[in-house]
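One structure, as C-alpha cells, below. Some questions next.
One protein chain omitted, others in place.
And then chain A:
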C-alpha cells in the first residue's frame, strides 16, 4: 500500500471520529467546569465518557470502510471495540482498522456458489472477517497492551519541566511542516493519549496548530517592509484559518524564506506549548475546532499564557531573522488566493 493511500485511510477514520470526540470532549469538560458533582455535572461527565469511548471503534471502523467500503465497517468497528477493551487504545485501533479492511477485501475475493452469493455480504464476510480480526487483535494485544500501559504510566508521571519538554517536542513537530506528515504524527500521538484520558499532549497540539499562522500574521504587522505584498494580503486569511485550527496558512511565508520561517515557528510553537504544559494546561477536545474550543478547556488561562507567548516569540523571531533584502527579488511571492 502506498503512503498516500495509507494517509487517506487514516484521515477517513479521523474524519468520522472527530464529531464524537468533540461532542464527548465538550460535554465532559462542561461537567468538570460545573464541579464534577451534583446530578447535571455527573451526567454530563457520564455522557461525555460514553461518546469518547466511541473514539477507538470509530477510527478502526472507518479506516476499514475506507479500504473495503461498506462491508468493512462492521469488521473494523468490532476490531476497534476489542482494541479499546484489550487496552491497546488508539494505536491498536489504527492497526486493527487496517487489518480489518485488508481481510475484508481478501474475503470478498473468495469465490462462492451463486446460491450462496446472497449470504456472502450478510453472513460470510461479517462472521469470517470479525473472527479473523479478533485473532489478529488478541495477537497484537500481547506486546501492544503492556507497551500502551507503560506509555500511559510514563505520561501520567510527567510533571513540571518534563511536561514542558513533552510540550516543546509536540509543539515543534506540529509546526515543522504545517499540516504535513510530521505534524500528523504528533497529532496522532495527541489523539492516542486523549483516548487514554491524558489531556496534556492535545493542549500542546492546539498550540502547535494555531501559533504559526497567527504569529506570522502578527509579524507582517510589526515590520510590513520585510514581507511581500501577497504575504501581507495573506495575513488576515492565515490568522482566521489559524484560529479555526488550520496551519496551512503559514505555508506561503515558509516558501519565500524557509530557513528563516520554519525555525522561527518551531521555536515559537515549541516554547509556547512548553509554557502551557508547564503550567498544567490540558485539552480534552481535539484541536480541529480551533479557538472556539477554548471556553471548554479545563484551565483556559494556563493554555492562553502558552499560546500568546508562542505567537509573540514566533513573530519576533521572524522579524529579527528576515532582512528586507530577502523579498526584493520576490515581490510577487507565492499566490495563495483561496478566499
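FYI, contacts are C-beta pairs under 8 Å (C-beta built on N, C-alpha and C of every residue); 3 or more make two chains touch, one makes a residue touch a chain; residues count from 1.
Assume contacts and distances are computed from a predicted model.
One chain of this complex is left out of the view, and of "PTS system IIB component, Fru family", "Protein translocase subunit SecD", "Anti-sigma-W factor RsiW" or "Cell division protein FtsI", the protein name its UniProt record gives is "PTS system IIB component, Fru family".
Only one of A:12, A:88 or A:141 touches the chain withheld from this view, namely A:12. Across A:66, A:104, A:211 or A:284, the residue that sits in touch with the chain not pictured is A:66. Listed residues A:246, A:275 or A:297: the one in touch with the omitted chain is A:246.
One chain of the complex is left out; on chain A, the residues touching it are 4, 8-9, 11-12, 14-15, 18-19, 65-66, 241, 244-246, 248, 288, 338-339.
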